[in-house]
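Complex shown without one protein chain; remaining protein chains in place.
== chain A ==
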């Protein structure tokens, strides 16, 4: 059975990119195409059409050179919803341990007849390296501290779903901006769609010249809080704390953690997002994470639809 609607077809026809390496390399129009495609899949899912045949006969390889649970599961499930076959690969226990290079590993998997590669890697640019060395389409599922495009797309999708548009909204990214691929992809995507973006965190976690990316910088969350329409609370990586980038988790939570008390000074309709996994009690307290402003679980649901849209649009085969 063919579930492709006219709308799907028109988006797929307009799509020209072979790889999704980051939101830096997409136009506002291309980002909107992905969001619209995801919305179309959401509409179909609401009608009970959760299993689509769009990628039947194609093979997606999930190459995860770095641990991940939700992104990996989300991509895996997205491929299955589209009827693609999926190959799972993890660095642990692979030939990489035996000294094979990352590129050779990917080439070998490609040679088994893979149509699309989803790659997660700890080094910025690793997906670019694969795009240069493979013939298949490459989908970046997070490269070091560079980009995590599908995460940003699902954040943006969730905001658009609630607010209808990004235009004119003020969005704060709070936390470790320096080491966050989610922050970079969000900055590219949000600014391209017309949002005002403020990055907020300890000065030691805000990279140099970040304002050239088109954002404002704040180090006092309480000061900017009343202006915000959306707050995206980035995870604090405990391992960073050891390298002296901020004095203690407790101090971080005191200055930048989102709790019920602090939330009172925000707008009534403020949206709380978090890319997860969240550290309860650090960047967010349970009452906020589970409260009425939180859209954290919507983000997870929407992540599946965004990844379906990306796999579908980028798949080189256009199967019935």
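Following the convention adopted for this analysis, contacts are C-beta pairs under 8 Å (C-beta built on N, C-alpha and C of every residue); 3 or more make two chains touch, one makes a residue touch a chain; residues count from 1.
FYI, contacts and distances are computed from a predicted model.
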item: Protein name as given in UniProt for the chain not displayed, "Putative allophanate hydrolase subunit 2", "Dihydroorotase", "Lactate utilization protein" or "Outer membrane lipoprotein-sorting protein"; value: "Dihydroorotase"
item: Among A:41, A:102 or A:312, the residue in touch with the chain that has been omitted; value: A:102
item: Hidden-chain contact residue, picked from the options A:120, A:146 or A:307; value: A:146
item: Contact partner of the left-out chain, one of A:19, A:120 or A:184; value: A:184
item: Chain not shown, touching residues in chain A; value: 24, 101-103, 121-126, 128-129, 143-147, 181, 184, 207-210, 212-213
